[in-house]
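Removed from the display is one protein chain of the complex; every other protein chain stays in position.
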Amino acid sequence: MWQAIKSVLAAFLGVQKDARRREDFASNRPGTFIAAGLLMGVVFVVLVALVAVLAAR
Amino acid sequence: MASHDEQATGREGVRRTVTRTLVVLAGMFAFAFALVPLYDVFCEVTGLNGKTSNSAQMLVHEEVDTSRMVTVQFITRASAGLPWELDVQTRQVRVHPGQSNEVSFTFRNRGGDASRARAVPSVSPSEASVHLRKLSCFCFQEQRLEGGERLEAPLVFQLTRDLPADIKTVTLVYTLYPVQPAQAAVSPHGPIKEGDSA
Amino acid sequence: MRTLLVWMAGGLASAALTPIALANGWNMPVGVTAVSRDIYSLHMIIFWICVVIGVIVFGAMFYSLFRYRHSRGAKAATFHEHTSVEVIWTAIPLLILVGMAVPATATLKNMYDTSEADLDIMVTGQQWRWRYEYLGEEVAFTSNLGTPREQISGADEKGEHYLLEVDEPLVLPVGQKVRLLLTSDDVIHSWWVPDLAVKQDAIPGFVNENWVRIEEPGIYRGQCAELCGKDHAFMPVVVEAVEQERFDEWLVERKEAAAQEAQGVDREWGMDELMERGEQVYGSVCASCHQPDGTGNPPAFPALAGNQALLDEPERHISTVIDGVSGSAMPAFRNTLNAVEIAAVVTYERNAWGNESGDSVQPSEIAELLEQDE
């Protein structure tokens, strides 16, 4: 799972090593990546919202 | 994903993919409609858009904050197509947060025939709407007035103590809209209650 | 090769033109408020950031196009990824963006602080005019397009402030914090004056807030910014900023003029007087939809000339003008026009363009309907 989260984070930035990418796609478990993606998506929204709330104070 | 499968099992994969996308599709269509009530809930919780609750709220019993005063302005408007007037007894009041206040409004049907109308509220700044509790309001229901009839209706409200300190003026606007019979029948925003005119 | 030269010439030309363009006032106005100046400087900072990034990226690109031409015998390298370079060019824009977000956030917070205003103005959008109410001052009026139709059609020479002039501007005192409350009677409009850096949607059934503290006296012109139907281009905003003393005088004059007009209600008006006044009112508020010759533009805007229903039912004619028609472009004029104006325009409509009802409506009758004593 940690590996998946790291890959998703890399995806958010749009930067990834070829080797790591190959590893990711070698594993035939898209479920993990979708779950990690959704999780990180929620984390991202919460983070930005939090920054916005703090900045608005 | 059936990428490594042979063509024969490809047909099976296509069927599976189509089923899945159709499920997502139906889900998204339903989601669009679910967004309407979700948006209402979201607005009510965050005060987005200055919407206020359209049912009576309970008074929050808390100590009145006498250290500061907030100006509450009332603006009344009547939209086109309705020979009605809505007036407020006082244009603005100065209140302490926590205190409950009553302001009287007057409806008048200038026209010759009976008609129905509804006062739609809006609060500015919108952040204040979460902290504005209406204990009683004419805006919860539509009004029906005979030709030439007049109706006094109270608004009882409370600004809660947690109103942000930088909000010093709250403006409450009521716009009167005519109610067409068809409109009252189906509203996606919950039923509009039939009010009695007395 | 030729291709490349043309590309570069084009790039250089536009780069050289940019400062000229900025110097010639093709840019966003700096404006006359603290907020407008803040916005202008945000605009210029982000603009120059974009220019610098553009020069670097396009520079690298055109260098490559020039240097590694196939026709020059360039042999392609084989590299196709470089993680640290990729991380760097992801991280640097991110940092620049954070740097931009900080001043933008500060400006935005300032723009949202509508507290402690000295004057409250209710701005109502209506197809296609603005209505201003000075809250607590009992002063209210509508502001219609001032440009004559002949200029729009091309029959007359266009004036200096073509389409940016109104019959009655919004008068504001300088140095005071003015809070604007915006709403609409029909569709969504947007009240915009570039020099004041205020643009805010006016939404039916909802109120929006914005504020302005003008620093220099002057006349500032803007327009409705949100598509609101046929005459969207013809509902300008004009703000006249004056010194406080002048503003106070103006308020007094305004109230006196209204009082004088109210006196006219009680007397009996002659047919010619009503027709003359009615034609004037019709021209400024009715003609844009119902047309100067009363032919309208069905189905949205019914014809008034030869309209039998209108001639047969004077009461309904009057109540339509006073209360409007729900869900159509016909607004309620009870707050926009006074009793004299309503009486005059109804009389005019009943007797112009071959409508020969012969009946006239007296201001006193309208006043009774409106019960203006309240």
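Order as written gives the chain letters A, B and C; numbering starts at 1 within each chain.
Convention: contacts are C-beta pairs under 8 Å (C-beta built on N, C-alpha and C of every residue); 3 or more make two chains touch, one makes a residue touch a chain.
Everything below uses one rule, namely that contacts and distances are computed from a predicted model.
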| item | value |
| --- | --- |
| Hidden subunit of the complex - UniProt protein name among "NADH-quinone oxidoreductase subunit J", "Multisubunit Na+/H+ antiporter MnhB subunit", "Branched-chain amino acid transport system substrate-binding protein" or "Cytochrome c oxidase subunit 1" | "Cytochrome c oxidase subunit 1" |
| Displayed chains contacting the withheld chain | A, B, C |
| Hidden partner chain, touching residue among B:Gln92, B:Ser126 or B:Thr171 | B:Ser126 |
| Identified contact with the non-displayed chain, of C:Gly54, C:Gly136 or C:Gly218 | C:Gly54 |
| Residue among C:Val32, C:Val187, C:Leu304 or C:Leu369 touching the omitted chain | C:Val187 |
| Residues of subunit A (touch criterion as defined above) contacting the omitted chain | 10-18, 21-22, 25, 37, 41, 44-45, 48-49, 51-53, 55-56 |
| Where the missing chain touches subunit B, by residue | 1-7, 10, 13-14, 17-18, 21-22, 24-26, 28-29, 31-33, 35-36, 39, 43, 46-51, 54, 79, 118, 120, 126-127, 175, 177-180, 182-183, 185-190, 192 |
| Positions on subunit C contacted by the hidden chain, ascending | 3, 6, 14, 21, 25-29, 35, 38-39, 42-43, 46-47, 50, 53-54, 57-58, 60-61, 64-65, 68-71, 74-82, 85-86, 89-90, 93-94, 97, 100-101, 104-105, 107-109, 111-112, 127, 151-154, 158, 160-164, 186-188, 190, 192, 194, 197-201, 203-206, 208-209, 221-234, 297, 299-300, 326-329 |
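In the analysis below, only the chains that are shown with their structure count from here on.
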| item | value |
| --- | --- |
| Inter-centroid spacing, subunit C versus subunit B (mean Cα positions, whole Å) | 28 |
| Averaged-CA centre spacing for the pair subunit B and subunit A, given as whole angstrom | 38 |
| Where subunit C touches two or more other chains, by residue | none |
| Subunit B residues within the subunit C interface of the complex | 49-50, 73, 75, 77-83, 87, 91-92, 110-111, 120, 122-125, 166-169, 171, 173, 175, 177-178, 180 |
| For the subunit C and subunit B complex, residues of the former touching the latter | 112-117, 120, 122, 124, 135-136, 179, 181, 183, 185-186, 204-209, 319, 322-328, 330-332, 334, 369-371, 374 |
